[in-house]
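Missing here: one protein chain of the complex. Every other protein chain is in place.
Going in written order, the chains are labelled A, B and C, and every chain counts its residues from 1.
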Amino acid sequence: MLQMSWLIPLFPLLSFILLVVFRKSSNENTAWIGVLLTGASFVLSFGAWLAVWQGDGIKVEGTWFQLGERAITMGYEVNPLNALMLVIVSLVSLLVHLYSKGYMHGDERFSVFFAYLGLFSFAMLGLVLSPNLLQLYMFWELVGLGSFLLIGFYYFKPEAKAAAKKAFVMTRIGDVGLFIGMVLLFWQVGSFEYDEIFSAIKNGELSQSMLTLTAICIFVGAIGKSGQLPLHTWLPDAMEGPTPVSALIHAATMVAAGVYLVAAMYPLFQASETALTVVAVVGGVTAIFAASIGLMQKDIKRVLAYSTVSQLGYMMLALGASGYVAGIFHLTTHAFFKALLFLAAGSVIHAVHTQNIEEMGGLWKKLNITGPLFLIGALAISGIPLLSGFFSKDEILMSTYADGKYGLFWIAVIAAFMTAFYMFRLFFLVFTGKPRGSQKGVHESPSVMTLPMIVLGVLAVVAGYLNTPWFGTFLTDYLSQGPVELLHADHHGPVWIPFVATAVALLGIGLAYMIYQKGSVSRDWLTRTFPGLSHVIYNKWFVDEGYDRTVVKGTTGLSWLGVWFDKYVIEGLVAGVVSGVQALSRLGSEMQNGQVQSYGTFAIFGLVLLLLIAALSGGYFS
Amino acid sequence: MSSVPLTAYLMLALILFCIGLFGALTKRNAVIVLISIELMLNAVNINLVAFAKYSLNPGLTGQVFSLFTITVAAAEAAVGLAILIALYRNRQTVNVDEMDTMKR
Amino acid sequence: MSTWLLSILIFSPMLGVLVLAFVPSHDEKSIKWLGILGTLFPLGTALITLSAFDMSSDKLQLAETYRWISYEVFQSKGEVSYPIFYEVGVNGLSMVLILLTAVVSVLAAVASFSIKKNWKSYFILFFLLEMGMLGVFAAQNLFLFFIFFEITLIPMFFLIGRWGYVEREKAAYSFLIYNGVGSAILLIAFVSMFMKTGTMNFEKLTETFSLPQEELNAVFITDGYMMGMLIALLIAFAVKLPVVPLHSWMVSVHVQAPPAIVMIHSGILLKIGAYGLITFGAGMFPEEFRSLAFVIGLFGVINLLYGAFLALTQTDVKRVLAYSSVSHMGIVLIGLAALNEAGITGAVFQVVSHGLISALLFFLVGALYERAGTSELNDLGGLAKRMPILAGVLLAGGLASLGLPGMSGFISEFMAFLGLFEKMPILAAVGTLGLILTAVYVLRAVLAITFGTEKEQHETYTDLTSAERVPAFVLLAAIMFIGIYPAWLSDMLRPALDVILLGLGG
Partner (left out) sequence: MTGEMIAFFLLALTAITGGVLLINLTNVVHMVVALIFTFIAIAGIYITLSAEFVAVVQVLIYSGAITIIMLFGIMLTRHQEKEKTAPRLKVWLAGGSIALFFIIMYGKIKDLNFGQQNAELHIDNTKKIGIELYSHYVIPFELTSVLLLVALIGSIILAKRDDDEKEAKK
């Protein structure tokens, strides 16, 4: 089974190629090409995972091209970490393909959408299968391309155009960091191979400062892709894309690639305490920062987007706090429940044709499948016991505490409270109360859309049991087969942590209930109490504006400066030379005025010059 | 026997030459230009005669040479004036800066 | 056959001229078709040459030498004869560039369908230009190189000046003056080298300059002289490449020349500068080149960033592309400055890759101009609706230009930077800023054309015709082929580059 794993990314690629060829077909059965081929990928991935579960693994490489004596290789590798990722990616991709069949129904470019989905899946699966950094980097960029194309799918909308551009450029900033880190590592180690890099680190071939530098550079790549502070602003804007895309790319898979990158390069990070701390701090700060913005957003997808940023921050925090398993675990559970939430949100949007939660309300009865599924997702993400989110979040808090990062621990707890609050604010505003907008013709989505949601709903509940203190730490055992040495394999922090986490989550839900359901606390209570703060939060801490004023303005300013320089200094110099030559020639032609006296004058002048030179140089006369 | 040094004659010749040259280059009246040229020739004659008296090989050569120069100068004056008059007849002017047929 | 092969290749475009001479000048259709056929013949010959080319050898291949001109000089040691030979030959580097020339010429001939007047003289000049370019890459001595180098200038001047856009004459003059100055410097350097060494052959010159110091001093070649020669050559080719601040002619040519000619210009003529830098700069004066490496790298980074910054706010897509060419040529310099296998391979890859990419982009812009009558970004927008294929290929070309993996642009950028990071990491890190800026300006331009709401006047526009699709897809396929399977190109180049690297001692 493993020998065939190179086929996994090629199925979606085939789907892409076929669908581009059939792009004009108005027959919506073209979607089945995508679904079937992605399904084939999923089957292969699942087989590979099973094989790896039994302790198998494979790595195949061939020379891509020769660079001096060094061969740059390409190939594929299946290890515990990426086998898990393969399953997550191909599964979510399959479900989203299926869902899109219903969601994109009637779109002019229906087949193109599936083509793009195929391209993205190809890139993402290729990224996961990469056995070396260079190959990872290449797919990393291609994933960005897929994301770009899908965000800009509604190309005629100016917002989509801006969002697509922003997503590409912002992640590109991170990519450059990854690029630098990768190249620096290459010159230190002499290879892009994970194995060789890790063994070089083990043998102490790299200096501590170089380790820290490269680790941080690579982390910058992860920051860009995973929407961490300060490069997070593209992710909420990316919600301009169709909702299935948000579920696939901007919740479950691509944004998790940053986390995957850090996990895949974990030995490098482990070797540098500073780098780990940076990862943890960035993750923790992002978690609470994004959660705070999520409290006040009005667009259903943006709330979820900020929630994604926040949850990704959690994962980074876990990895930074040596909670390798916790991070991966949360990645897994988050992929399911966040994809579920997005698909459910898509279903809601599909029904009411608006994204503004102020115009929704009372949808529980009308959307009798979507509603409960959304509730499951919300409960899972809030960390209610027995659902998947509870276990993974718990694990993160444990490892943070065990790592001695108490400040970050409390930040994470507060962020958990906020998460519960904004998720249930969303839930109550959308599904309960009275309809606030026109809700004519609202009906439940077709089964092709609800089926994937149900699958995800089930997974959102059960995925947590992969790694629990009660039933067994399957995931820990599984991941410890990989190349990463798990330092603190099990974090047995204080017993009170799960209780605190649960209490905080319930508190958040309770507060949301009080405000948005019962109305016993006024809605604008917060706004009135802290007007300044809430203004700042409502405007997303003015990060976008800040970037606009500094980086964007600065760059365009520099550009105008360059244009000015080009136009006046360089062209001016050229014009100067030209007019100098012209003046000289005009002078020459004026000297040629036909008057003997002028000629005589110039002749004398020349003679005198010659004499002067002769006299000064002490030539002929002396 | 102390006498006027050679340098004094040369200096006089130089001054006259420069005056003549300046006149030849800047005066607009063609007749004056011709006269200025005569002055330059004279300045050269002074040099020739002076060198006939003061030099490593003094002799009559310098004086004879100056005689030839004077002859040529006379011929030149005659021809120059003839040209001038012919030109004047055609173009009604003796201004040098209006004679720019070389340009055309 | 094979003894004459290279000469046949060089002069093969003349066949087109010969045939065209018998076609009446008003017969538009047959002239245009003959134009394409006339470029296909060199392409075929180039492919035959490729098959005769031994990729694993680092020797000069298919070399031809004939005594051409000679003159005698009497010196103290007796009569010395200075012969000038007709010498041609190819190594991996020139083979690649010859192939690029042949391919881009065919596609440019197809793109020339939009030429509106004087087809006959257009194609005759076009063939002359192609002959010049082929000759430049095949020449093996300075004299021949210079002759072919000049042959490219004159047809180019007329092609810009007669068939260009509004300010074509100004652009043509600016082209001629800048390049004329460059050629003058080149000529002085060549003549000086000839007088000092008595030979013009590349290999012999390289040999002479690599002699030990004492022997060089005996023929009055000092360190200072070699450095002076190198700097003269660098300046001459810097005009061609072009290097900031000598770039303004190139921008106006890109904006004013007809698209087909810009394909050739941007695709190949600029590459003569890079070829010259590699062959003469790094090949003949390795020691001096190494001591100038930092300056070259610095200019590379300046080029990269300067071009990118300026491309950022241009409103004419042709200007954006022109500045992007400036920016991309910076990568060539960056690669050369690295002086290692990765860097120089990257530089050559960039030469080929940018040749293909800019040919593609200018072809598309030409097609766009043909329909919209404008290339101002503000007047365009939303074209993805009416022209999905054009928009798609344009996007793909743009992505290739910004270095998306899987496209040739990535390989070259990657290798050039990989090389520079070994030698000058800080400079390289500054240069990577260019990668971000490239993404910004490419997306800005491409999205402004294809995305957004459609304007009313665009409703009548049609997508690429099937005749236009051929060049677009061929170029795109070539770009992707190199991007996915770079070994094909790097294997061909390696022997030639290894020789240069050996000289550089890297």
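Definition applied: a contact is a pair of C-beta atoms (placed from the backbone, for glycine too) under 8 Å apart; a residue touches a chain by one contact, two chains touch by 3 or more.
It should be emphasised that the depicted structure is a prediction, and the values quoted were computed from it without experimental measurement.
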{"item": "Among the chains presented, those that the missing one touches", "value": "A, B"}
{"item": "Missing-partner contacts on chain A, residue numbers", "value": "597-598, 601-602, 604-605, 607-608, 611-612, 615, 621"}
{"item": "For chain B, residues in touch with the removed chain", "value": "2-12, 14-16, 18-23, 25-29, 31-32, 34-36, 38-39, 42, 45-46, 49-50, 52-56, 58-61, 63-64, 66-68, 70-79, 81-86, 88-89, 92-95, 97"}
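As a convention for this text, only the chains that are shown with their structure count from here on.
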{"item": "Arrangement of touching chains [line / ring / star / complete / other]", "value": "line"}
{"item": "Between A-C and A-B, the pair joined by more C-beta contacts", "value": "A-C"}
{"item": "Distance from the mean Cα position of chain B to that of chain A, given in whole angstrom", "value": "96"}
{"item": "Between chain C and chain A, distance of the C-alpha-averaged centres to the nearest whole Å", "value": "38"}
{"item": "Where chain C touches two or more other chains, by residue", "value": "none"}
{"item": "Chain B residues counted as touching two or more neighbouring chains", "value": "none"}
{"item": "Complex interface listing, chain C residues touching chain A", "value": "245, 247-248, 306, 309-310, 312-314, 340-342, 345, 382, 384-385, 388, 399, 404-406, 410, 414-415, 417-418, 421-422, 425, 428-429, 432-433, 435-437, 439-440, 443-444, 447, 450-454, 486-487, 490-491, 494"}
{"item": "Sites on chain A touched by chain B in the complex", "value": "592-597, 600-601, 604"}
{"item": "Touch list for chain B against partner chain A, complex", "value": "21, 24-26, 33, 96-97, 99-104"}
